[in-house]
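One protein chain is absent from this view; the other protein chains keep their places.
== chain A ==
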Amino acid sequence: MSGLVASLLVLSALSGLLVVLTRDPRRQVYALAGNGLVLGLLFLALQAPDVALSEIAVGTAVTPFLFLAALAAIAMDRAGR
């Protein structure tokens, strides 16, 4: 196992821990996006570029966006009451 893969594995564990430990949902979304990016880089280092592409597009762009839109809708709903 190369140093690059090892450091990315450590980084993915740390960023995953950050997602769990973050309590504010909006910050958690960004932590999740960061974790997705680290996982994408890890897949790239493990020579799976196609999985890395999907992980970065789905895990870093689309899923956080869906969460953010849902959180915004909930916050607006609460403010309207």
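Methods note: a residue touches a chain if its C-beta (ideal position, glycine included) is under 8 Å from a C-beta of that chain, and two chains touch if they have at least 3 such contacts; residues count from 1.
Criterion: contacts and distances are computed from a predicted model.
Protein name for the hidden chain, per its UniProt entry and selected from "NADH dehydrogenase", "Sodium:proton antiporter", "RsbT antagonist protein RsbS" or "ATP-binding cassette domain-containing protein": "Sodium:proton antiporter". In the full complex, chain A makes contact with the omitted chain through residues 1, 5, 46, 48-50, 53-54, 57-58, 61-62, 65-66, 69-70, 72-73, 75-76, 79.
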